[in-house]
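Okay, handing you the structure first.
Yeah, one chain of the complex is gone here, protein chain that is, but the others are all in their spots.
In this document, chain identifiers A and B correspond to the written order of the chains, with residue numbering beginning at 1 in each.
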Amino acid sequence: MSETITFTIDGVEVQGAPGQTILEAADAAGVYIPRLCKGEGLAPRTSCRVCTVMVNGRPQTACSYPISDGMVVENETEELMTFRKNIIDMLFIEGNHYCMFCEASGRCELQALAYRFGINAPKYPFMYPKRELDTSHPDVYIERNRCILCGRCVNASRDEDGKGIFEFIGRGSEKKIAVDSSRGLSGTDAAAADKAVEACPVGSLLPKHRGYDIPVGRRAYDAAPIGSDIERHRKERNNE
Amino acid sequence: MSSDPRKGVKDICSRVANDRTRLMDVVRDVQATYGCVNDDAIDLIAEHLSMHRVEVEGVVTFYAFLGEEKKGDVVIRVCDDVIDEFKGSDQVVRAFCRELKIKIGETTPDGRISLDSTPCIGMSDQAPAALINDTVITSLDACRAREIVQALKKGSAPESLVTTLGDGNNSDALIGAMVNNNIRCRGEVIFAPFADGVAIEKSLAMRPAEVIRDIKTSRLRGRGGAGFPTGMKWDFTRQADGERKFVLCNGDEGEPGTFKDRVILTECPGLMFEGMTVAGYAIGAETGILYLRGEYAYLRKWLESELEKRRSQGLLGPSVCGKDGFNFDIRIQMGAGAYVCGEETSLISSCEGQRGDPKTRPPFPAQRGYLGYPTTVNNVETFCCAARILDKGAGWFAKLGSDESPGTKLLSVSGDCRTPGVFEVPFGISVREVLGLVGASNAIAVQIGGPAGEMVGPDGFDRAIGYEDLGTGGSVMVFGPGRDMLRIASRFMDFFIDESCGYCTPCRVGNVLIRERLDIIRDGRGAPEDLDYLQELCETVKVCSRCGLGQTSPNPVLTTLKNFRNQYESRVHAAAPGLRSSFDIRAALAAGEDIAGRPSEHF
Partner (left out) sequence: MAKPKIATTSLAGCFGCHMSILDIDERLVDLIEVIDFDKSPIDDIKTFTDRCAVGLVEGGCANEENVDVLRSFREYCDILVALGGCAINGDIPSLRNTVPLEECIREAYFDGPSVYNPDGVIPNDKELPLLLDKVYPCSEVVKIDYSIPGCPPHAEAIWIVLNALLKGEPIEIPYEYMRYD
């Protein structure tokens, strides 16, 4: 078996190892492909569709699709950028995202993606859904208004914390995140230190008593767009 | 029925040996026994099956026929498909509501009767139709609805509402349905006589690889709509590594306007089971599963008896037809009201006792399918074709139909035509020829392939039905003069919104946005630029969605935008400069005026 796999992303040759996904290989090569439901170290869920790329002309999710020799991947085409923007817009208008009082603002990956894509205002009308909070637990709370149904907490709680606290209930536009107790989060063994809490890309699953602990200006995406860390690899390599 | 739910749920769980992958059977039985799967039942099931309660809750809240809220002992589900609507289902619903004194979604105060709506139940050729528990009632009208309520109120069982039996096997005691097959046209592949066992015997005389070679030579492609070459699928499954392999039959016929599998299941289930058995031999499987949509529960006893008959004939079970080492049996997995489960990976999820979410591909089912084992999932009609090919030969089959689409195809035709029903026709037949067969010379539009397919206007009536042009799983809906294409498209979008699993963003959110803008246009508040907005939105959903549902759900709008663009253009108007005609100031003020008790000073 060959040790390296060579393929292209937007015409640029990229090398990866057998078994890698497009996203993993692209990250290692310093090519940023936007993603949202794919959490660091978590199995891909392929639910948000933000990492949709064209593989040999067909849409696939970069977070799950395995690389192979000679594969032609399109990432930053005008069409794909429009689709991704539209999907980010959909996530904004589907929930109730009030960034100005959200504790996750500045480190929220949805917000950061919108910044990166230069979205000043979503193009779709807002839905203003009625959603429930779960503040029953002493240390952790669920703010469903901000939930983007990515499922990272589901995976992290099941695979990393070994607790299986979260799962989705309902379907379609009624789908929502639920917990493993009829008494809400307080009926579970959730803890503020759970990987599931850390995994939430937005301000939906948050530890209590922490508040706005990082000052504006020093938050994760205050200085540079999301993905800059990945792209830095490439710049550094090109400068070598 | 057990009076103690603790014991009752325990018994239900033990019937499946507390196997969590059989959760669908458990929750269906609990629902049937107690009218709901409530919090307590969810806790008990989770305990017995050793799973998280939220996983059970996730499944219960996924399927339309299951629920945490108590339903009546009798649940009336009126089909709200667009075909049923055009045949008068609204009057039927109104009659039910009036007679029961409840609205759709409610239960009578005495807790006995619930009224619901449900998408296509596979009876479009005898619409309006309804399910009353598992009993199918066809050709309804307001008068019949009133009689039904009166009978139910007097304590009649739903089965007793069937007064006249349908044609063919529908009148068999094991089915006892008023459903009619309405077979209008019999072809050589599906509806020709067939002697049980011949295809199996011929297969067993060959090596499995040779069986697959024959299927490949026949160029058989999937009959569910997607048209993947069946031989390739079997070959992939055969060649994949796996201790066990599975054959799944997709009997979740849910595409609105499709009812041909219903007729196969009624008239020639043997042919289908024969095809499954052949597939089992070809790929090296010991187990087949027929996934039967919840709406077709009335066929279950009949199908179980057919399986039993085949076991007694040696066509199923250990050493099938005396062939040492080939053991194969089939079980039936009931669905519970979810169109998305017709998507092959959702169907697998459902068979595994999970929410009917589609799975990430790759890996494909042929590599990792049911319970992680290599699995082939084929349509009911595809298995019938496979059995016939083994009997009559690949060359014989390949000569039928058109070059790219060999064989015959079952079309389920409904809507504004004289003879709705099932037609077995050679592939390649033109839309116009089909309209001639069904008596619909004045049709203004035909929806080929159901809502997920294409709406074709008269200038497309010479197009051919087949994989090369108008693909279809079998649904052909005919619309006559006066039918409003935008209304039909909007109703189709309602369907997709209701049936989206909600897993991925574009399908969950995008379909709602499509319908919203479409309805603004229908309401006369649309602007010309809304057509571009719709186009781009539809393309986003189509390209980016995770499974076939979202990849086709914008088709009602995309294909009418293409083929009936004038109907959109005549309804959009440029707003006064800079204004949004979609904003309805009168509607926005209604509540405020009402509360203040005075009209607006401004508007």
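What we mean here is this: a contact is a pair of C-beta atoms (placed from the backbone, for glycine too) under 8 Å apart; a residue touches a chain by one contact, two chains touch by 3 or more.
From a predicted model like this one, the values you see are computed outputs, not experimental measurements.
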Write down which of A:Val12, A:Val72, A:Ala193 or A:Ala224 is the residue touching the left-out chain.
A:Ala224
Absent chain, residues of chain B that touch it:
577-580, 582-583, 585, 587-593, 595-598, 600-603
Can you name the residues of chain A that touch the chain not displayed here?
92, 96, 98-100, 102, 105-106, 111, 114-115, 118, 120-122, 125-126, 128-131, 216, 222-225
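By our rule, only the chains that are shown with their structure count from here on.
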Chain-centre distance (mean CA atoms) for chain A and chain B, in whole Å, is 33
Which positions of chain B touch chain A when the two form their complex?
39, 42-43, 52-55, 57-58, 61-62, 338, 355, 360, 362, 497-506, 508-510, 512-513, 516, 533, 536-537, 539-540, 543-546
Considering only the defined contacts, which chain A positions touch chain B in the complex?
44-50, 52, 59, 61, 64-66, 79, 82-83, 86-87, 90-91, 93-94, 123-125, 127, 148-149, 164-175, 178-182
